[in-house]
Each structure stands twice: as structure tokens, then as C-alpha cells.
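Structure incoming, see below.
Every protein chain except one is present and positioned as in the full complex.
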Amino acid sequence: MRTVYFDHAATTAVDPRVFAEMEPYFVERYGNPSEIHRLGREAREAVDKGRAQVAAALGAADKEIVFTSGGTEADNLALSGFLQRFEPGHLIVSAIEHPAVMETARYLMRQGWEATFAPVDHEGTVDVDAYAAAFRPDTRLASVMFANNVVGTVQPIKELARIAHEHGAAFHTDAVQAVGAMPIDVDDLGVDLLSLSGHKLYGPKGIGALYIRRATRVAPILHGGGHERRLRSGTENVPGIVGLGAALTLAVAALPTEGPRLVALRDRLTAGLLASIEDTVNLGHPSARLPGNVCVSVAYIEGESMVLQLDAKGIAVSSGSACASGSLEPSHVILGMGYRAEEAHGSVRLTLGRENSDADADYFLEVFPPIVARLREMSPLYVKR
Amino acid sequence: MRTVYFDHAATTAVDPRVFAEMEPYFVERYGNPSEIHRLGREAREAVDKGRAQVAAALGAADKEIVFTSGGTEADNLALSGFLQRFEPGHLIVSAIEHPAVMETARYLMRQGWEATFAPVDHEGTVDVDAYAAAFRPDTRLASVMFANNVVGTVQPIKELARIAHEHGAAFHTDAVQAVGAMPIDVDDLGVDLLSLSGHKLYGPKGIGALYIRRATRVAPILHGGGHERRLRSGTENVPGIVGLGAALTLAVAALPTEGPRLVALRDRLTAGLLASIEDTVNLGHPSARLPGNVCVSVAYIEGESMVLQLDAKGIAVSSGSACASGSLEPSHVILGMGYRAEEAHGSVRLTLGRENSDADADYFLEVFPPIVARLREMSPLYVKR
Amino acid sequence: MYTDLVMDHFSNPRNVGEVEDPDGAGQIGNPVCGDVMRMTIKVDDDRITDVKFKTFGCGAAVATSSMVTEMVMGKTLDEAAEISNRAVAEALGGLPAQKMHCSNLAADALHLAIEDYLTKAGRSGDVAKVLGKKASS
Partner (left out) sequence: MYTDLVMDHFSNPRNVGEVEDPDGAGQIGNPVCGDVMRMTIKVDDDRITDVKFKTFGCGAAVATSSMVTEMVMGKTLDEAAEISNRAVAEALGGLPAQKMHCSNLAADALHLAIEDYLTKAGRSGDVAKVLGKKASS
């Protein structure tokens, strides 16, 4: 059976070239970078190189990069670590953040912080006026994700960062979905903190990084041996760091051709879906969105059913339905954009990547309409028109 | 040149059999375990299997295992996560804990907790009477490491756990150095929380686990998507988990032969060192110590110099000297045992493992005395007797 | 996640649709929550002679619906009333924990269909007798 992986926003395969670079660091060059003997120094060099690669990819300095265990830890470090320096005050996060930011904001609220959840419009773009109006004298940090993981909408980060700075607040962006998929320059953007994760950009799982602008002071959230310039203790995940550096280097190099290619594939799939299936709406911004993100809501049927039926045809996709997420709640992102719960339940997300071709899109557009027809047949909500 | 790795307490090479099990999960079986399609389910099965393997190795139930990014995070989760449920009160940690516990205790003190650092004797064993006397009505947790990473001393964990329970406190042990090196059964020990780390037992870096006894309630320290039964958010490090499960299974199976073999090698090395170099003392308990740990203090010379000179001969070892650790402070473990700073500076640690042979010991015992002689020649502190 | 049997019932659901001229119909759930199940039955001599379902929901919702139709086909109303949501889950070889509550309501939908039949047949008085406390379980 043909298999098509359309779930790159969930995770990506490690690029074989990346894996080849990581491989020696498991069994052979296994040193602990804290040790001063040869094996240790070799490992330290690998960590330094990985850091330089990540820094170069973001237009940052090496010292501004702290490695973490992934995107979630980077987000936690950005919010909790940065705010630890202050007496509890106020922070702003968008209403459609990933749980790694959202739940950290809720945790901070339990610690006495007040949070404003900045609203988004129907296309998932942060309402800039409402955002600007949310700042208070005691607002210490605003955090808005670069690109949304469900609907793909890309935010005007540069403008949002500028507004935060005008109000004397720092600015963090969760760029887990954007890094490697879009050009990013931290100085051009003017962000103070930026999170990324290896396994979203053809690197390994279990590694991520936080960019911390030079003058920005952050307290550690994991305490111990004082690794990563005291910002993140724990023996360095050397193969992970090697993989992240290599993956990001390759992703940035591929961007000029890969970006436009995915945009074309994305737009073809979205148009094909909307044309071939009635009562289907596009979710997210039509153009200011991740190159590889297709997200639609299909009326009368439920997301997990679609995911499983597509899986039976060899196609891997995701859904913002409650069932598919295992959370019992439909996607807060889609609800936050003003859609009804039914519409969130009926969402299906295709996230495209390197190995996807036009033939994959053809196959999907051939297979999906009959699945929808069959599920609608079965649905007590469906009324044929 | 012959190379000898005597730094297994710092980190171990991934066992090639372990790597072979991990390998498919990078490039091929790269699914995100949260996804319900085939690749996701395959990844979920791998995570479940890894968890079952770790649980089996400790005599625990699957649900009692939470994966973390390493030993440091496991220690942080044990202390901060467990104590988060309480109003600030009192905790006890031993005076010779790894920084992952020590610095977390210090962090908690900044949050309003009081801590007692339970003293150890000259051999590094916790003074049980002083420990028992330290409990207060508001003592919530005692944390004593299973085996020390510098001097190898093994603590009477079962007794220490019992005493904690008698005082109504929970008990955590940092078993990062012990798991895989000594038989461990959480029920026999009676511990409530136990930390371990993959890269110390021939598994990969960047993965660890915390055992949490069924009735023990712990709050997460990393917030997000609610993975690991809400205790540790972040996309699971699937190859890391596969590697940890496989490595621990192999380590436990090898214990009955590997333990005694290392004890013999350890004792031979220690005896040889003390016999061939005057003014050298053994550090740590003579018998209640890790099978692979040799630790001595060599008078008049400094640890980093020894490490570098041995490195030039192909031998990788470690030292508790200030220079070698990069911390500017000599090992708090050796100082905590009542030795002077000079003695700590002169410490050298050999930690043996699977690939070490008698020939390695011979080579070391041949190479080391002339190095000491040369460094002593150079030392302004040395007075020939 | 799902057992093979769940996947089989999801992929090849039995008795999908609406029976013609149903003697009883029951619907449970709410699209807001993500699961809606509708059961229609034909009853002859207090025996279920036909049953069909329509379901909006996840794999577990579809599979439990399909399974319950197989379980009650040809059964007496009393026997059908005995079938609990839990029994359906067990017949499927178990369901993931998070699916046990919201997506496992097919037996309830069936009981509502039986109640509807009895009410329409002018036997409201039998509802409590046949369904006992189960009607609201």
C-alpha cells in the first residue's frame, strides 16, 4: 500500500544525513563534555559545533543558545525562567498558544501571576490592538507563537515584539513550528527569547533550544551541575545536539527551494479539498500560514474517524478533535478563532514535508472524498442537500 | 596507543546491542506517540515497552515510571515536584549529594524551605543517628543518594527509608550511579521516589526516569501537553526510551557476573595504587562501595594534572579537584567526609566498566607511578622522605 | 490504542443506517462534546428484530455502536436492557481509558430506543420494569 506522511507538524523523520552525523556519538565518541580527557574534549567540541550551527541558523551568537530537552522545556524555561526574577506581575500570551506555553502560563497564575490571553481573529491572527491594549505597567513578558501548530497561521512577530518593548516588556516567541520552515533572524525580529525543537525539523526527539538575547536574564528551572552556562543542568545530550545542529543547518539551506515547493503543494491540496467536498471550510489564514500546513473543517463528521480511515489507506494526518487529541476538549485554537465545537471536532490537519510529492496530493484527493462520503452516510447529523 | 576508559561514572558508551534497538526509531519508526495513526501507535508501543522494561528492572509497576530527560531532571522532579504539594516546611538531604539534588535543595530553600544537610563519616556513610535526629514534624522528604558518584560509598538506603517513614516523611534516592550496577528492588528498599539516568548504564544520554510509588503524589515541573500521565510534558524521546529500556534490561541480566568481576578489578587497582605510591589514601568506604569505583588522594599533586598526564597515555579518568571540575571548588563530597582541600585537589577517580580488563589495570599500574613521581618532582609542596 | 476488534467494528461497521419505519428510536450525545449516537429498532413480540445505528464520533463511538447492534439483534427487550456500556466495551476487548466515558454510550442509546418503543406502544408503565434503573445509567 502507498504510504503518505502528512503529519510533519507532529514530528518528522530524522534526515538520514543528520542521523549519519549523530551516529558516532552513541557508541564511539560517547564522552561526557564536562570531562577534560580526550573523549570529553571531543564531546565538548561536538556540543560547541552544534551550538554554533543553531546560532548561525537564527542569526544569533553562540552564547545566546541554551540546549534543552525539547520545545516544551524551552517554553517552560522562557516563561518560568525569565519571570522568576520578578515579583509576580502580569504576562500576556495569545489565546492559541501550544499547551507548553499555555499550561506554563496557568502554572504561573497559580504562583500569583496575572495573565491576559490575547484574542485572535477568525483566521488565527492576533488582534494587534487588543494585544497592545493588554499591556500594563507590571507586564513583564509577552509570548506569542511564531506559527500555530494546528492551523498554521503566522503572526506579525516583529510588530508584536516592538509593541512589547514599547511597553517595557520582554518578548518570547514559540517558534517550534517555524524554525526550519521559514526564514528567521532574531535580530531582525527583535525577539528576546525564542524556542525551537529538534524533532520538528528533521532532527531527533529529546532535544531543543532556547535563544536568549544577550542582555536578557533567565533563571534556570532545572538545577544541578551548572551546565549550559548555569542555565540548564544535566549531562549534555551530545548526539541530540549534534543532530539538532546538523538538521537546522540542512533545513535552512533547503528553505529557498523547499518553502515555495510546499506552498504550492499546500495550496493545491487546500483548493482540491474545498472543491471536492461540500460543506468544508479552510481554517487559518489563507496565505500568512506555514508553507506545509493544510487545515480544514469537514462538517457533520468527526476528526478521529477521518484520521483512522485515512490511516487505513496509508495516509497519516492529524485532527484538532477532542478524541484525536485524547484531551476530551476540542482544540482551543480552533475555538479561540471563533469556530463552534462541532467545527473543531470536524477538523483535519495535513502537514507536508520534504518527502511529500504531487503524487501524494493526488492520492489524498482521490482517497479522501469517498471516506468523507462514507462517514457522512453514517452520521446522524448529516442532511443531504 | 593503548586506550583505557576508566570514567564510567561520568558516562558510558551506548552498548552496540542497545544502539541496534534504538536505531530504527530515528529515520524509520519516527512517529509521535500521541498520534493515533500507524506510525504514532508504533511509537506508543515502543514507549510502553521501554516503560515495562524499566519497571521490571526495578521491581516496579509500569505506571510508577515517568521518563525524564536524564538524572538531573528526575532529581528535580522528585524534590521540587513532590514538595510542591506542601506549604514550605523542612527537608533533609545528605551532605554529599550530587549537585542535581544539592542545588535543587538550595533552590527550594530560596522558596522558603528549610533544609538539613545530613553529615557523613570519614568513609562517606551517612551518620544514621544524626540523620534520624534531623527529622522534624514538618519534614516532608528525605533524599539520600544510593551510591556516591565521587567516592562510590553505598548508603544503607533501606534503613534510611524506614526512618523517614517512621517520621511521616517520604524518601527519595538518587540511584543514578547504582541502577544497573547493583541489584535494586524498590519494594524491598521501601523508597518512594528513585532517580536513574540512561547514559550511566550503557544507554543513551538525554533520557532518564523517576520511579514514583503508586500512592506518592508529585506535581509536574515541565508544563504542557500532559504527557507521561500529566507528570512530564513534551514529546516523548522515543529512541531514548527504547535505549533506556534495552540498556537496563541488559545491565540487570549482566549483574550477577559483572558485579563480582568489577569488585575484584576495583580491589586490585586500589591495593596496587596504595602499595606502589607512598602518601596515598583510599577515599570512600573500603567495601560498601560501587563495584567499579576506585578513588584515592595522592598527596602533593593536583588532580587535573594527573588526569591530563594519564590522558596523554590514553587513560581516561576523573578528579574531584577544583580545576578538573571547572567549578573552582574542590569536591564538596571529599570535603564533606572531613578531608582537607589539598586532599580533595589531589583526588583521582577511576570508574570501571564492562570493557575493562585485567590488562587495563596492569597498564594503569605501570603508567601511573612515574606520572606521580614526575608531578611530585615539579611540586613545591613535595618533600622527599 | 484500539484493539483489533474495535478497529474491525470501526472499519467495517455492522448495521449502519436507519431501520425503515422504526418502532423505536433513541439518540444520545451532543455534537459539542464530539459524540452523537442514534439507534433505531424494529420490535416484534418484545424481541428486537432489527436494529441500525448512525454515529458521529470517534473510532470508539462507532465501534461500540456497531458492537451493540450485533449484541442485541434478535434479543428480547429484557435481555437487551441488561446490556451495559461496560459490557459493550468488554465485548470489544476493552477501550482506552479516556474513551470509556464520552464515547461509550451506545447501550444508553439503545435503551432510549427501547424506552421510546414502549412509550409509543402505550406501555410507559413497563419502562421501569424493563429498563430498571438502566434507562438513566
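Here the chain labels run A, B and C in written order, and each chain numbers its own residues starting at 1.
Rule of thumb we're sticking to: contacts are C-beta pairs under 8 Å (C-beta built on N, C-alpha and C of every residue); 3 or more make two chains touch, one makes a residue touch a chain.
Small disclaimer: the values here were computed from a predicted structure and weren't measured.
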**Among shown chains, those touching the left-out chain** = A, B
**Item:** Omitted-chain contact residue, chosen from B:Thr249, B:Ser321 or B:Asn356
**Value:** B:Ser321
**Request:** Sort through A:Val4, A:Val18, A:Ile36 or A:Ile334 and give me the one touching the missing partner chain.
**Result:** A:Ile36
**Message:** Even though one chain is hidden, which residues of subunit B still touch it in the full complex?
**Reply:** 300-305, 308-309, 312, 321-324, 326, 328, 330, 340-342, 345, 377-381
**Message:** Give me the subunit A residues in contact with the hidden chain, please.
**Reply:** 36, 41, 44
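By definition in this document, only the chains that are shown with their structure count from here on.
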**By mean Cα position, the chain sitting nearest the middle** = A
**Request:** Give, as an integer number of Å, the spacing between the C-alpha centres of subunit B and subunit A.
**Result:** 34
**Request:** Go ahead and note the Å separation of the Cα centroids belonging to subunit A and subunit C.
**Result:** 41
**Item:** Contacts with 2+ other chains: residues of subunit C
**Value:** 59
**Message:** Among all residues of subunit A, which ones touch two or more of the remaining chains?
**Reply:** 304, 308, 324, 326
